[in-house]
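All protein chains but one are shown in place.
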Amino acid sequence: MPEALLELDRLEVAYDGVPALRGLSLSVGRGEIVGLIGPNGAGKSTTLNAIMGLVPPRAGDIRFAGRSIKGRPPERVARAGIALVPEGRRIYPNLTVDENLRLGLAGRRGSGGDGVIESLRQLFPILDRYRKRPGGVLSGGEQQQLAIARALAAEPDLLLLDEPSLGLAPTVVDAVFERLAEIRERGVTTLLVEQRAQRTVAFADRTYALANGELRGIFGPADAGNTDKLVAAYFG
Amino acid sequence: MLQTAFNALALGSVYALMAVGIGLVFGVLRLVNFAYGQLIMAGAYTLAIGSEHSWPQWASVLACFGVVIGLSLLLEVGLFRPLRGASPATMLVATFAVAFLLQSIALLKFGSLVKTASIFPGLFDPVGHGQFETVRKITIVAIVAAMVALAALTLLLAKTTIGLHMRAAAADFRTARLLGVRANEVVTLAVVISGVLAAAVAVILVVEDPFVEPQFALRDTIIVLVGVVVGGLDRLWTATLGGFAIGVATSVFTDELSSAHSVYVDSFVFGLVIIVLLLRPEGLFAPFRARTVERA
Partner (left out) sequence: MRLAARLPEVVVPALLVAAVALLGTFTTRANQIHFRAALVDVAIVVGLYVFIGNSGVLSFGQISFVAVGAFAAGLMTISVGVKRGIMPTLFPVLKDHSLGNVESLLLAAGLGAVFALIVGLPLMRLSGLAAGIATFAVLGITHNVLFNYTKIGPGATALTNIPETTGLLQGMIGAVIAIAVAWIYQLSRFGRMLRATREDPAAAQAVGVSIHRQRLLAFTLSGALCGFAGGLFVHQAGTITTEDVYLNLTFLTLAMLVVGGVGSLLGAVVGALLVSGVNSFLVTAEGGIHILGMKIDLTDGTHLVVLGAAMAVVLVLRPSGLTGGREFHLPRRLARGRG
C-alpha cells in the first residue's frame, strides 16, 4: 500500500451517548480509491462527518498527511486539503451553477481558481451548458456532477464522497461511476462511501465493510463476485 | 399630499435600512437582534456628546460610527458567538435581555433627561418653495442614502466573493463551512455592515429629532422588527421589503388618521401586523412554497 494519506486510529464517535463508531481503524493511501460500505446506520456517514470536523470524536485519532486533524473546525479541514461531497449533494438551489462552482474555491490553497473552473467545465460539460441557471433546476444526476465538480474546485488532496449514487436512476449511476473513474485517472485520492456494495468493491482498490460502527471485513476487487463473503460481513 | 408621499418614502427608507441591518445578522446567525435599537441609541448618544462638547461635525459622526460598530462587534463576540447552537427561543430572550441591559446602562449613565444632538441642522430646512416647502432636505437625504446603501449592498452580495460566501452561509451554513467558507469572517462582516447601517440611521434620525434619551428609536425598532418578520425573515430582500412597507404604512397612518384617532397609530399598525401574520405566517412576500418560519 502506498504512503498513507489518511489514517483513522481506533476512532470512537457517539451521538448523545449512543455509539456510532466503535474504535474504527482504517487508512487510505495516496492515489488510492478506497471504498466504505455497510448497511444503513453502520456509521459510514458518521465516519466522513468526523473526518470533516462536523462531529467531535469521543476517542481515537484522525491523521491527515501525518498530522492529527481531530477537533479542527470544518472550514479548516477543508482548507487543509480535504473536500467532501455530502450526502444528498447539498447544492445551493438559488445560486447559479457558476456560483455553486465558485463556492468550491473557498477551500483552495493558492491561486489559479479561474483555470480550475475552466478545466472542470470541460470535464463536466453539463456545467458549461447551464452556467447561469439556478442550481435547483438541475436533475439529480446533474446536481451530483455539480457537487463533485464543486469539491474538485478546491483541488483537494483527499476527496470524500458520501453515497453519490443515492436516489439516482441506474443509468445515471453508471455516469457517476464513469466520472469517478476519470477522477481516479487524475490521481485524486478518494474515500468513497456507498450503499451499492458490489459495485464499490469492484471499483475501488480496497473496500472496508462497516456494520454497527465496527469494521467487519476488507475486500479487494477480486471479492466482488463473492456474495457470501459480502453478506457475512454485513450480517455476521 | 406630496408631503405625505415623501414622508412615507423617507420613513420607509429608514426602516428599510434598519431591516437590512437586522436581516443580515439573522441570515448568517439565525438570530433576531432585539438590541438593534439600542445600537442606534448608542450612536445617537455619541452624536449628542460630541455636539455638547462642540466637536467638529465630522468628528461626531466618525465617533458615532466607531462606537456603534465597536458595540456591534462586542455583542457578536460576547453574546452571539457563545449562543450559536442554542434554540431560537433562547436567542430571542437573550437579545431581549441585552436590549434591556443596554437601555438600562444608558439610563444609569445619562439619566432620563434629554440630551440634544445638533448635527447637520441645515438638513432640517425645507427643500424649496411653494409646494416643496413642506418637504425637508433630510427627507430626500434619507431616501437617497437608503437607495445608495441598498445598491452598494446588492453589489457586494452579488458580485464579490465574500458576498457569495455570505449568501451561501445564510442559505446553508453547514455546507458552506464544509466548502471552506470561513464562518467567523462572514459573520463579522455581516455584523460590521449591520453596525454601519445602524450608525447611518442614528445620524438620519438625530437630524429629524435631535432629542436623545434612553428610549431613542425604541418604538421605531419594535415596529421594524415586527415588519421584518411580517415581510419574511428568511430572505434578505423580503425582510427589507417588510421594513419598508411597515414604514410606509406607519407614516401614512400617522398623517392620515384624524387627530382624534392619531394616538392609536400603533394599534392600527400592530393590528395590521396580526392580520398579516395570520394570513401569511411565512412572510408577506415569501413565494408560495413550504413555510420556513416554523424553524424559528
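For reference, chains read A and B in written order, and residue numbers begin at 1 within each chain.
The definition used in the following text is that contacts are C-beta pairs under 8 Å (C-beta built on N, C-alpha and C of every residue); 3 or more make two chains touch, one makes a residue touch a chain.
The model shown is predicted, which means the values in this text are computed figures rather than measured ones.
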{"item": "In the full complex, displayed partners of the excluded chain", "value": "B"}
{"item": "Which of B:Leu2, B:Ala59, B:Leu74 or B:Ile105 contacts the chain that the document leaves out", "value": "B:Ile105"}
{"item": "Omitted-chain contact residue, chosen from B:Val32, B:Ala48 or B:Val196", "value": "B:Val32"}
{"item": "Option from B:Ala59, B:Leu74, B:Val93 or B:Val114 whose C-beta touches the chain left out", "value": "B:Val93"}
{"item": "Touching residues (missing chain, whole complex) on chain B", "value": "32, 79, 82-83, 86-90, 92-94, 96-98, 100-105, 107-108, 222, 225-226, 229-230, 233, 263-264, 266-267, 270-271, 273-274, 277-278, 281, 293-296"}
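Assume only the chains that are shown with their structure count from here on.
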{"item": "Length of the line joining the C-alpha centres of chain A and chain B, rounded to whole Å", "value": "43"}
{"item": "Contact footprint of chain B on chain A as seen in their complex", "value": "52, 54, 73-75, 78-79, 83-84, 86, 90, 92, 94-95, 99, 102-108, 150, 154"}
{"item": "Residue numbers on chain B that touch chain A, as the complex places them", "value": "161, 164-165, 167-168, 171-172, 174-183"}
